[in-house]
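Here the complex is missing one protein chain, while the rest keep their positions.
Coming up: subunit A.
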Amino acid sequence: MKITSLEDLENIARKGLKKLNPDNKVRISVGFATCGISVGGDDVFKTFKEKIYERKLNNLELCKTGCIGFCGEEPLVNIKMPGKSIVVLHRVTPNDVDDILQKIENETYEFHKAFFKIDDWDHVTSKIHYGDGYENIPKWNEIKFFKPTKRVVLRNSGIINPEDIDEYIAVGGYRSLYKVIKSMTPDEIIEEVKKSGLRGRGGAGFPTGLKWEFAKKEQSDVKYVICNADEGDPGAYMNRNEMESDPHMIIEGMIIGAYATGATEGIIYIRAEYPLAVERFKKAINDAKKYGLLGEKILGSNFNFDIIVTEGAGAFVCGEETALIASVEGEIGRPRLKPPYPAQKGLWGKPTNINNVETWSNVPVIIAKGGDWFSKLGTQKSPGTKVFSLVGKVKNVGLVEVELGTTIDRIVNYIGNDGVNNGKIKAVQTGGPSGGCIPENLFNTPIDYEHLAAVGSIMGSGGIVVMDDDTCMVDTAKYFLDFSIDESCGKCVSCREGLKHMHDILDDITKGKATFEDIDTLKELAQTVKVTSLCGLGKTASNPVLTTLKYFYKEYEEHVKHKRCFARVCKDLIRYVIAKDECTGCTICAKRCPVNAINGEKGKPHIISQNVCVKCGICYDVCKFNSVKKLSEAIGGEK
């Protein structure tokens, strides 16, 4: 069936709503994004399916949903009884399934793994009242992890079934597309996007409306739009989640962008490591075509536009727009000089507009609610929200969407709920491997493009890694550099040669073999690489080095001057010893030492031969009495 009128859309919306919020059936939806699956969500789903069949529960609908963001609490299961709120259960295992189904059958609503409930939900493109009840369970926005968040991009994530286009339409999906095709000119759309102030979420923060205008201005029979879904930063997975949880919002955004810029073909360039997202996109594209929302004569108009999915070449640098284009054309993925910009000469030499997954996700909202509405979110210069992946040494890890301008402190200490093991948080690193490390005393910095740049970091794609006292900052800088070196394409000298030498110097520092002159050389080189590299990879790869030098110079100094690593991470600067008066002589360490470095009689204190020990740390981990100590003492110079 092809949709051509608002009435058609409303009919499908009604159908979708019956599935999403059934009034005569129980609906169980299991978090089925990669994060949920990786901790057993698929087993939970399978068990539900089997047990529902065994119990012959006909009046029960089992489906998949995306990820609501609280990845640390997965697998999450949503239970929706007619008329009642959605109850979200956390850390569900296959063993819980029987109990859950029994309670549903008995209509007793005390699920022992209940985590929070959802009574009302703002899908932004619509609002839905799901139901009431469950006095004892906290509302979703009463728990710390969600309270400061603002869901615009993640408006449907973890609620709707991403594989069902009807449910997307039920929460207001494709209304924006309808609106632009039936009542707006391309110029009016671009004006609205400009008014919203939306900036590219792929890292550089370029104003989206302006970019669209450039592409529209170009005269050409063929134009392209591309969705950049290459997401290669280690630890970042917001784009993956957005695609897995709500593919239609991205597709709708792309169709609107194509209509505005005059593009005839769309390409989703997606990381090959994201098979589930590829699968969901392919299904979503097919479903949209069946409804006449994509393909020829979209919504009965004269506008034709199609989308294909292309899998990436597996290199981080292929996320850079010109390298991405080269890669789609079958060339090696090396960036080229700009100008000309892709808007002028992009894919196959044709005008091309390229945006990030999350940028596209915001588009339907801007059309639905208006540019003015959007521009009031966030800050004046960085309007809107941003999804961050919060990982590392905090209690709550997951995806958080907050208004831009929210402070680091609020994200790390409030949403993240402080450090694990009550360890002191020392720094965060934002923006992926090429972001800077921001020390704790600057945690009042608001997160937006300008403020992050001012402290030497970047927004990047939105990764936040939290580090505590167990992290050595020199080692951290080296670790991130390792990544950039592996990903450097090798075209320009600064990045290709420079990063390698920076790494070698850092390596010497962590081994206690460097001098203060080496630190100066490191700093000079880092600056040159930053200024003179050809593409964004080299231009930003120095950030971890420059910021740790700036904010954690003391640690560098300790490594060089006293050959000491505060965090006791750098292997060459630590020593394992057994405290004589604490050792019970249980012999476990001696048995486990792979190189037989530990000697001693049973019941008597043991001793580690320093010249034999390879510092594997096994004895430290296995000693039940904490008698093995990891030391890093000052050598040469005062303590």
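Note that in this section a residue touches a chain if its C-beta (ideal position, glycine included) is under 8 Å from a C-beta of that chain, and two chains touch if they have at least 3 such contacts; residues count from 1.
Convention: contacts and distances are computed from a predicted model.
Look at the chain that isn't drawn here: its UniProt entry, checked against "FAD binding domain-containing protein", "Aspartate carbamoyltransferase", "4Fe-4S dicluster domain-containing protein" or "Acyl-CoA dehydrogenase family protein", names it "4Fe-4S dicluster domain-containing protein".
Per the touch definition above, the residue from A:L6, A:I332 or A:V595 contacting the chain not shown is A:I332.
Of the listed residues A:N413, A:S488, A:N543 or A:S627, the one in contact with the hidden chain in the full complex is A:S488. From the options A:L6, A:V531 or A:V595, the residue with contact to the chain not on display is A:V531.
Only one residue in the set A:D42, A:E191, A:E440 or A:E497 touches the chain that does not appear here, and it is A:E497.
Residues 315, 332, 336-337, 339, 485-494, 496-501, 504, 521, 524-525, 528, 531-534 are the ones on subunit A that touch the missing chain.
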